[in-house]
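The complex is shown incomplete by one protein chain, all other protein chains being positioned as in the whole.
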Amino acid sequence: MSEAQVRDTPEGRHPIQFREEMTVELIKASASDSDVIWAARVSTAGEQSLDAVGADASRAEGLINYLARERHGSPFEHTSMTFFISAPIFVFREFMRHRIASYNEESGRYRELRPVFYVPSKERRLVQIGKPGSYEFIEGTPEQYEITVNAIKESCTQAYENYQKMLDAGVAREVARAVLPVTLYSSMYVTMNARALMNFLSLRTAREGSHFPSYPQREIEMVAEKMEAHFAQLMPLTYGAFQKSGRVAP
Amino acid sequence: MSEAQVRDTPEGRHPIQFREEMTVELIKASASDSDVIWAARVSTAGEQSLDAVGADASRAEGLINYLARERHGSPFEHTSMTFFISAPIFVFREFMRHRIASYNEESGRYRELRPVFYVPSKERRLVQIGKPGSYEFIEGTPEQYEITVNAIKESCTQAYENYQKMLDAGVAREVARAVLPVTLYSSMYVTMNARALMNFLSLRTAREGSHFPSYPQREIEMVAEKMEAHFAQLMPLTYGAFQKSGRVAP
Amino acid sequence: MSEAQVRDTPEGRHPIQFREEMTVELIKASASDSDVIWAARVSTAGEQSLDAVGADASRAEGLINYLARERHGSPFEHTSMTFFISAPIFVFREFMRHRIASYNEESGRYRELRPVFYVPSKERRLVQIGKPGSYEFIEGTPEQYEITVNAIKESCTQAYENYQKMLDAGVAREVARAVLPVTLYSSMYVTMNARALMNFLSLRTAREGSHFPSYPQREIEMVAEKMEAHFAQLMPLTYGAFQKSGRVAP
Partner (left out) sequence: MSEAQVRDTPEGRHPIQFREEMTVELIKASASDSDVIWAARVSTAGEQSLDAVGADASRAEGLINYLARERHGSPFEHTSMTFFISAPIFVFREFMRHRIASYNEESGRYRELRPVFYVPSKERRLVQIGKPGSYEFIEGTPEQYEITVNAIKESCTQAYENYQKMLDAGVAREVARAVLPVTLYSSMYVTMNARALMNFLSLRTAREGSHFPSYPQREIEMVAEKMEAHFAQLMPLTYGAFQKSGRVAP
């Protein structure tokens, strides 16, 4: 039986889709402000810190602010958040440079990849001005937007047709995927602790008032913003402390 | 106000204790066999792996065994277990060589350390025979045991008296603790994922049938065994796969 | 001044190239078999291990074999090798999943990417047979090879034209690169120690007699083989021990 025959997604079954959004779902979390408290208290209270396990964290806001401000990072590590993320390959390429995290991603070797491609929305600033080290982005013209969307759609469509053509001819998925563009969506699970997440957020969002300014690409920032919203809800005091300390990861 | 006056633990309040046991408490966990399933399935199923979130893992035993046997380690990482551990300093010294973990420990700089010391139980094999690389431990004589316990008790008692003497004189805790022996108990929280924990267990337990034999010191093995019991309960299929694959961490 | 005007690489200056090879250059190394000796000896000899610094390692072959066989990995870490690598993006995507390493890569945000694309050579086995978990690759037919090369060349050419069109219109590089395929070559420096490199090699090469079999994609294996040749030359005894112990990273 040839490879072509076992293809689980016959041509035509998956129509080409173009999306402007990123998907971020919180799969599970073991992360609360109170986790920071007992982890911090063990240094001064030893075994008595056990009393703080599961305790109300609200009275410990000062402690959390102090830890963030003075960069005592380790008490923020006893937490775990797992996200499912769908985003273009070029976003995952940047994401996976963060080494203090666990990843599992969809494989172009083991799966016929689905034709879902990212195109910028009209809000995406298309034009970069300034010099290296101090770039800024400004809005593109409608013509620039049209050129961009057309170019991306054309390239993706043609690339996916060539991908299908190779698969139809019995060529292995891992070879055929060579033609697929980095704007193709992929899926992954990522697990991080709160300290690693704050480091990620500090580098992958651009925010007024950040102590160390960052210049992330907009598309990874879109992912980061959704992760940040989950984090803010799970650990409101820690999140507040992160904000107050200029978004420097402790 | 002198340092001596602010001591929170006046002399005499903490009588010297000698213990033979290790404390391991599971503080919290986000770790189940089903976590391994969706993490593994994303490679072949992409976003459809979301169906496996929270699903019954029992039908996926074969997949888990396969992952462990073939050393696909990353799907085991989307898990988190936090333990509170009380053990002698010499155990923590070995423990903290494991870098894929998060630690917070009681501090001799910020706390007056409590006089709790480890002494071997009668079951502890005291005598080492053989050559480097192939040591074995055999039982000591009653005389050897008596010499050992007496020596440890005498040293600990005298060291703690000297510690108290320095604190009473107003010397800083971080200086005075210099005299305390490595058999002093300390407390810490440690958070690990299942992959890192399996690596820890493979190195810190001595077990018949292990593919790569390990020769841990008995005291860290006592800690590891208690961690292993929690792990086996939280992730029974993963634990079974670890056993079947010769206790090699995937 | 518009973005288009500052383009450092006017259209036409960089003709499209198709390559079949990977580039691996050893940039620098601080890695020799003798490094393993003093690192291992400190455990039994303390400060006297300093005598082994820079010493002839040849008489210590037995020690190195022992360390590899019994999986004492840490003495192999006091080494450092830096490689310059040019390979397709899909290879770098797999490479960067290895977290115990340091990376710096060419940026599609800061540079107009050059039109150099990977196409499989005639030796590349194009057809995958078997079931998931036990795939094998066999030779493709001349027709399959032709279809593959034509599809890749067509897609890459068209994608690069669209990339240029967007750049010419003043669209930012980071947006325009969306269309570029994962077979585009990128460049990076990677620094690893010998332990991490052995782990990389064990997973990214397929070799008879490996204790744990691996099924790497051929293209990352081409990179791994070139790295392996450098490693074998820099640390011949360590390399021999790695081979003898079934290519299991210690």
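Things worth noting here:
Labels A, B and C are assigned to the chains in the order they are written; within every chain, residues are numbered from 1.
Here is the rule we use: a residue touches a chain if its C-beta (ideal position, glycine included) is under 8 Å from a C-beta of that chain, and two chains touch if they have at least 3 such contacts.
Note that the structure is predicted; figures quoted are calculated from it, not measured.
Within the set C:Asn104, C:Ser121 or C:Gln233, the residue that contacts the chain not displayed is C:Asn104. Checked against the full complex, the one of B:Val53, B:Ala159 or B:Met192 touching the unshown chain is B:Ala159.
Residue in contact with the omitted chain (choice from B:Val36, B:Ala176 or B:Met198): B:Ala176. Not every partner is drawn; the one left out touches subunit C at residues 25, 27-30, 35, 38-40, 42-47, 49-50, 53, 74-75, 77-80, 82, 84, 86, 102-107, 110-111, 114, 186-189, 191, 193. By the touch rule set out above, subunit B reaches the unshown chain at residues 2-3, 88-90, 92-93, 96-97, 99, 103, 108-110, 118-120, 124, 126-129, 132, 137, 140, 143-144, 147-148, 151-152, 154-156, 158-159, 162-163, 165-166, 169-183, 217. Listed for subunit A, the residues touching the missing chain in the whole complex are 44, 66, 70-71, 74, 97, 132-133, 212-213.
Simple rule for what comes next: only the chains that are shown with their structure count from here on.
The touch graph of these protein chains is complete, with an edge between every pair of chains. Distance from the centre of subunit C peaks at B, each centre being the average of the chain's Cα atoms. For the pair subunit A and subunit B, the distance between mean C-alpha positions equals 33 Å. Centres computed as Cα averages put subunit A at a distance of 24 Å from subunit C. Distance between subunit B and subunit C, defined via averaged C-alpha coordinates, is recorded as 36 Å.
Residue numbers of subunit A whose C-beta contacts span two or more other chains: 103, 110.
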